[in-house]
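The next block holds one structure in the form of structure tokens; read it before the comments.
The complex appears here without one of its protein chains, the remainder shown in place.
For clarity, chains are labelled A, B, C and D in written order, and residue numbers in each chain start from 1.
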Amino acid sequence: MNIENATPLLRVEKLNKSYAKGIGNRHRTQILRDVSFELRRGQTLGLVGESGSGKSTTAACVMGLTDADSGLIEFDGVNLTTLSKPEMRRMRRRIQMVFQDPNGSLDPRFTVADLVEEPLIVHGVKDPAERSRRVSEVLDRVGISVKQAERYPFAFSGGQRQRIAIARALVLNPDLVVLDEPVSALDVSIQAQVLNLLSELQDELGLTYLFIVHDLAVARLMSHHIAVMNAGEIVEAGPSADVFENTTHPYTRALLDAVPGAHRRSAQQRTAQQGTTAALAAAGMADALEGK
Amino acid sequence: MTSTLLKRLGVALATIFGASIFTFVLLRKVPGDPARAIAGDTATEETVAALRQSMGLDDNLFVQYGNYMGSLLRGDFGFSYSTGNSVGTLLGQRLPATLELGLLSVIIAIVAAVLAASFAVYSRRRWPDQAVRAASSLAMGSPPFWIALLALMVFSIQLGIFPGPEGRLSPGMLKPPNITGMFTVDSLLAGQWGTFANAAWHLILPAAIVTLGPFAFLSRLYRNQLRGTLRETFVAVSRSHGLRRLPVYNRHVAPHGLLSLLPAASLLFADLLAGSLLVEKVFGWPGIGSMTADAIIQKDFAVVQAVLLLAAVLYVVVSLLADLLMTAADPRTRVGAR
Amino acid sequence: AVGLLALAGCAQPAASSRAADRPFTVNWAASLTNIDPAFVCAGAENSFASNFYARLVKLDEEPQADGTLVAVNEPERVKGDLATSWTVSPDGKSYTFSLHPGAKFANGNPLDAEAVRYSIMRNLTIGGCGALGLQVGLTDPPLISDVVVVDPQTVRLELSRAYPAILVTLAQSRGSIYDPKVIKEHGEDKKGVPNQWLASHTASSSGPYVLDEYVANNYAVLTRNPNYYGTPAREAEVRVNFITSIPTLMLQARRGEADVTLGLPPYVVHQLSQEDCCRVTTAPAFAPVTVSLDNASGTTANPKLREALTYAVPYEQIKASVAYGYADSYYGPFVPGIPGFDAQRSAPRPLDKDRARALVKESGITDPQIDLMINPSSPGVSTLATILKSSWEDIGVRVNIDSQTPTAFATRFNTGKYQSALLFESGGAVAAYELRKKMTCGSTFNNQHICIPGTTELMDKLNAAPDLDSQLPYINALVDAWRANSPTIILYRAQFTAVLSDPVKHFEYSPTFAFNNWGR
Amino acid sequence: MQSNSLSLPAPRVAGDGGPDAERHDPVLSVRGLRTDFVTAVGTVHAVRDVSFDLRKGQRLAIVGESGSGKSAMAMSLMGLVPPPGHVAGGSVKLNGTEIVGLDDAGISKVRGKDIGLVFQDPMAALDPLKTIGSQFVETIRVHQDVSVKAARKMAADLLGEVGVNDAARRLSDYPHQYSGGMRQRVLIAMAIANDPSVVVADEPTTALDVTTQAQVLDLLAKICDERGNALVLITHNLGIVEELCDSVNVMYAGRFVECTSTEALFASPGHPYSKALLDCVIDPATARRGALPAIPGSPPDLSVDEPGCPFAPRCPIGRDQERCAVERPQPRTLSNGAVVRCHFAYDTQGETA
Partner (left out) sequence: MTALAAPQAVVPARRRPFTSFLKRDRRLTLALSLLAALVVLTLLGPLFWRIPPEAINLGAVLQGPSFAHPMGTDDTGRDVMSRFLAGGQTSILAGLAIALIGAIVGCVTALLAGSMRGWVDTLFTWLSNSILCFPALLLAMAIAMALKPGVTAAVIGLSLHSFPWYMRTLRGEVMRLYGQDFIRSTMAIGAHPGRVLFRHVLPHLVPIMILQMAAVFGAAVLSLAALGYLGLGAQPPTAEWGEMITEGQQFFLTGQWWIAGFPGLGLLTAVTLTTVIADRAREVLDPRGEFTQAK
């Protein structure tokens, strides 16, 4: 696919958002300031930044879950900000979202099968047989067996739940998926499962991701383009490799520096002493065995 | 800070306004003619008509409401036809009795609830907690008027330790000078020990029974609050620094519990006018509660209206104060939050 | 709390030993709404108010077997009070009273002919209950046409016609004399608008007692009026507690904490009479317990049905188990003891269910049904209603009990908007007045809408007859007509009962309680 | 923010005595520690037979998946297991004193003085109704008989030391006036105020912003180093482990499955679980999109204690092994000094034994 020539699937321009504070909305806190970016079909845009920088707010604006104050959100040539509510609801068939916390994003009172089926019902797939076919297809795709799908979400582990959430987002065959920190609530050991799944799905289905993340390693791995947010502004944007290797912006630099393990010490730097102490720690366990 | 204050004040005023509309409409809709009730059964139609006119009952509702609010603001609460007194006078006569009973029982309730819940939560054993919970459930479930009758039967008739339902003093006991209107306080101020003993002796049984409900409410609330606070991380942190249970409890757990008790306890004060209603009735306690009960039976709408509105205003004002107090007591809101 | 308990412990014996030197205490199961003599309607209010005001005349008394005095309601035996003597004009239409010389109100103002004139005129014109009572129901044209001040010591009452019973009503609280100056100080009355201040205060005092303290529905303290022209009250101070809670009344009576307890239900009186805490005194009262029926509409317009109902009341059982014997039976428009009452003519109805059933059948009403309005807040009412319901349902009349609050009950009763109502009445002391109130066709006071053909002429003649002797034939004819129509069911006539503590030596019963004659 | 903030001073070597002396004189010695949570659903055996030693100045990391029992273990060391839980057995010796089974008075003397704990969530770890100063003074005066004034002075000094500017004045602030990072600094300062020989830090930075995490970790390491406290650091983040700690205990399902030096772990993990954990760390240089190494399956239910190796169902080696399903592996020492609980551990040579 020729990435450079494709028209943007999503174009956000000069997006502003503020929240009212105090009586009579006299004070407003600006959450987003002139946020602009483009996202091409089949690509991933990684949105990184520290907590509170406005990443989730951006996602909510794109999803139409909250109204922006000003700015343009153009999806496949349609300006989303001018759509009426029912039109926007219909548009959501093509834009789906996966939330950060898989424990909170699945209604605990629905079985997994019902949860995954719900988007189909909402978007008027009338035939129950057709619905259940598509549900089992997508569940199979994310690695949940149809038998398990009769259970409630709390019976699943975090990773499984996140996969269910992904299935729910994918069942309508959307074009754009907004992923708001889909792995940050997961254990390292589980993260990989989900990230692998996301990559596979993108490759197979030609999905477009707006990937919100704060783990820079994940961002780098998953995204074609990176946009760095700080205090509601995009401070740096560009192809992933550029941003990581030739950082110009001090904020991005700071983010990169903060990653532990970034300054790996070589094996030689370790003193011999450390070997002994490790042995000591282990000794306790061995001792216990010996019946001490 | 000031803006939140103004906002709360606004809400309070709006609430009082709503309440006043409510009482006004409710009582104007009482079937039967208030003028007829006042004039008496044998009065002629002309008399009643004249009275209606002088009472303004022929005006339209808006004008009536305006007049009503106007006279309220002037401190005129209307005339109670069933007692032949102005409502203001009645309130003046009755309020101290209710306050004396209510304040004492609220104070007992707070003290007892705090002690009981603290003991229940602090003790490592299970029985104190179970005992306190059982006691509060029973107190919650007991019909006060029935318990009052029971108490009268046992303590007054069978054992004779407490006086019968004769009000605030034994008949013939000299009333203390009217300073606060609360007999125990006044007699102490005047140094009349006999009167004090007598007034206190009359107060104990009704106060103990009025206390039941508030005690149940507060003790379970405080207990839950304490248990919640005990689970807070900062408690574990203090313990990890080597503080022992009692100091942690006193310095970190109890203050949080007490802070949360503040609005609840203030609601009890707000409920003072009605809280003792039933017990007053049983004990012949000449307070607002028994007056209101009588007035309602007599359809004496002026009294009912005044008491309802007074209770509402008391509630709103007390919750406002409690709110402000909370704000002042909690550093998170006191010092400009981040 | 422990401290309080300890204090309470020592306080208790002290309190009860003081019982002897506490003021004379009257516990009364009454709630007063108004003590303005021109406005009061109910018996309790009349009784209470009458203690503060002098009247021109007073009723004579007779001792009962147990020593308590009972007032006599006969005009011929009325005695002077504020009036030392009076003369009646030959046509019986003008009464001239000479007043007690030098009499003063408690506040020192002169208690003179002007005060009398003012008071009586105020009672007549203010539009409350007073006007009706004072004129024995003869308001159209008014019985009292004028009150004339002859000189400060002399006042003349002009009547529109001769009417000796006027003396009896003048002896009641409607005839009270109060201080015009005090009333003027507290706002001159507009016609028909009650003086609010006077509803809970007295306009000085011309009677034996001064109202020292009054907390409505709670208590009142009465002290001797130092300026009283008559015999000073027996007790220097009387404390009246208005207590509606029966248990409280009972307990205090039992403990001797009240000297006189009034208004106890018969069950409690009966209970106390068997204990040695106290003494029970009874007196015949004008207090019939009745079921008033709407004679004009509904099923109760049918005289046969009404009659059937009167035969289906377990009178004896009610007297025994509801009134505990403090009752007697009769059947007639006014109670025994009123001058003109004829025991034979007003013989009680028996319980005869067969006859009742036959009468129901005769009435021709299929599946008769009545609504029985009650005010369950007066003690004993719901018990009575329960008994009536079950015994009338036994003869095939369905009864629907309709509970009302006191005010609603009174309003509906007085305006005649009910089908049947269970009522503890307090009747008047004048037979003609009772008949007039109850039997005049179309009168607003005839709330039972009793209108028996042929009684109008009798009523006119009765109204024209000045004294009892000349009234008697018409009274008897009216009683007969009344009985033949069974307009009301009379369950029994309740006796007045009072529970007295042992130290009480003087007690007198009259329709208006004169506390000044009570004492230890 | 300073760059290159995580430079690490070498761990202090004990002044007297050689490795041998240290070996027999650990400041913290844990043997057979077991912690249970009794719930209505069943008893959760959160810590199962944990043993280890810690010597003066040592920095030990404990890593493992969520729910593997790390916090429960840390709390057990303090005698602070929260209610439905309790220490069900084993021994914890601090400077030679047994603390399991001590009464309130006894354990209170040890807490804060011999062992200090830094909690995970700094936002909830300070009493919001008390000033920082009063909480700090209280902490100091529990173990040191000094006047309030002196304690305040000490508090200010300590706060300054952990990098709170204008510390003396900020003592009279309330917790909500501090940012998360500042609060964590305060908590660290309080934990070391009475100079405990062991500091346990339970994920001290997960609740903080990425940019602050590094600073706080740096500080913790520096402080422990300067004062010679031993440090037990509980973390998810293997990057942190590599930078800060000398040795690592890998925890799985309530047990240590591998105890080794950091170097050895990163060089050649012995236990398949350790290896899988290491593989999960995304190294942008080598990772391939869509083919990240992942551990399949999910952790076991800690309320049942099945025979065999708990990791077996997820283990690349043990998945199909009969032995792993029935026989619980016992600790054994590998050639690089690591002790592992695995029948088929990878030894230095890369062979499975």
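The rule is simple: a residue touches a chain if its C-beta (ideal position, glycine included) is under 8 Å from a C-beta of that chain, and two chains touch if they have at least 3 such contacts.
This one's a predicted model, so the numbers in the text were calculated from it and none came from an experiment.
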Residue in contact with the excluded chain [from A:Q96, A:T208 or A:T252]: A:Q96
Options B:F162, B:F196, B:F283 or B:Y315, residue touching the unrepresented chain: B:Y315
Residue among A:K14, A:R28 or A:H123 touching the omitted chain: A:H123
Residues belonging to subunit A that touch the chain removed from view: 60, 63, 65, 88-93, 96-97, 99-101, 104-109, 118-119, 122-123, 151-152, 154-155, 157, 165, 168-169, 172
Residue numbers in subunit B that touch the chain omitted from display: 11, 14-19, 21-23, 26-27, 29-31, 124, 126, 129, 133, 137-138, 140-147, 149-150, 152-153, 157, 220, 228, 231-233, 235-236, 271, 273-275, 277-278, 281, 292-293, 296-297, 299, 301, 304, 307-308, 311-312, 315-316
For subunit C, the residues touching the chain missing from this view: 246-247, 250-251, 265, 267-268, 271, 314, 317, 320-321, 374, 376-377, 379, 382-383, 385-387, 389-390, 401, 403-405, 408
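As a working rule, only the chains that are shown with their structure count from here on.
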Chain pair with more C-beta contacts, B-C versus B-D: B-C
Separation of mean Cα positions, subunit C and subunit B [Å, integer]: 39
Between subunit D and subunit C, distance of the C-alpha-averaged centres to the nearest whole Å: 92
Footprint of subunit C on subunit B - complex, ascending: 31-33, 36-44, 46-51, 54, 79-86, 89-90, 93, 108, 149, 152, 156-157, 160-167, 170-173, 194, 196-198, 200-201, 203-204, 281-282, 284, 286, 291, 294, 297-299
Residues of subunit B defined as touching subunit D within the complex: 231-234, 236-245, 247, 251-252, 255-256, 259, 330-332, 335, 337-338
Touching residues (chain side subunit A, partner subunit D) in the complex: 50-51, 157-160, 187-193, 195-196, 199-200, 203, 214-215, 217-218, 220-222, 244, 253-255, 257-265, 267, 270-271, 273-289, 292
